[in-house]
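All protein chains of the complex are present and in place, except for one that has been dropped.
Showing subunit A:
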Amino acid sequence: MSDAKTIDTMLEVRDIKRDYELPGGFMKPKKTLHAVKGVSFKLERGKTLAIVGESGCGKSTLARMITFIDEPTSGELIIDGKKMDTRPGHLTSEMRQKVQIIFQNPYGSLNPRQKIGDVLGEPLAINTDLSAAERRNRATEMLIKVGLGPEHYNRYPHMFSGGQRQRIAIARALMMNPKLLVLDEPVSALDLSVQAQVLNLLADLQDEFNLTYVFISHDLSVVRYIADEVMVMYFGEAVEYGTRDEVFSNPKHEYTQTLFKATPKADVESIRARIAAKKAASAA
């Protein structure tokens, strides 16, 4: 990030805010909940920004604003050098095409009544005028790219495991050749071995398509593996923002330090130390 002139900014967020109005009841005034209180960041093309934070800190709201699901209360969203008009009804399919999202729960993000082929073909059917045969070819290609096979084209989502479903969700997101992919805790619903496979797939796809990732997670080990930059959110504010190594080696904010301390350590050394401490405690 040193030579600011040459960097190719993919996503820029300027002081973005999102408030929720809580309806007041009888004798109760209306309340405003500030879910995201003015977050700004810049993200270079081809890089991964990890947004970390506890539940309810506004990281998913931020993701929903970047993907145009929710409208920001104020602030600017600049994607690929263009300022986005996020008001509903002002989205062109060209804008929509650039950003895609992958949800946390692979069991809810696929339509149970839609065949995999139709799941993948739907974005093409809506946004392009490709023929059915061409859509089918593209979908099959994408299935192979995410590690599934053409024989899965005619199957329904309930016939797949969680990891396979997440692969399908990734394939669907990539169908329109997006430039920015928002991953809302994409692996936290999967078990560990499958997590690693999906993360590797995401890393491979990032290289292949030169994708920019906004990776939302609460799992610091996953973040350390995949992120280039890290932003820590706490109650709707970005309390820490820097490169991965900066944040992990020298956390400045108090909350970040607490967060790192709270991470369970599963390496052999720390387990031995823990057992030794326990023994010492029981002997005393």
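Heads up, the rule we're going with is that a contact is a pair of C-beta atoms (placed from the backbone, for glycine too) under 8 Å apart; a residue touches a chain by one contact, two chains touch by 3 or more; residues count from 1.
Keep in mind that, in the parts below, contacts and distances are computed from a predicted model.
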Can you pick, from "Dipeptide transport system permease protein", "Deoxyribose-phosphate aldolase", "Cytochrome c oxidase accessory protein CcoG" or "NADH-quinone oxidoreductase subunit M", the UniProt protein name of the chain not displayed?
-> "Dipeptide transport system permease protein"
Taking the entire complex into account, which one of A:18, A:59, A:135 or A:152 touches the absent chain?
-> A:152
Which residue from A:14, A:37, A:96 or A:218 sits in contact with the chain not drawn here?
-> A:96
For the chain that's not shown, point to the residue among A:164, A:217 or A:256 touching it.
-> A:164
On subunit A, the omitted chain is touched by residues 67-69, 93, 96, 100-101, 103, 105, 108-115, 122-123, 126-127, 147-156, 161-164, 167, 169, 172, 176, 191, 193-194, 197
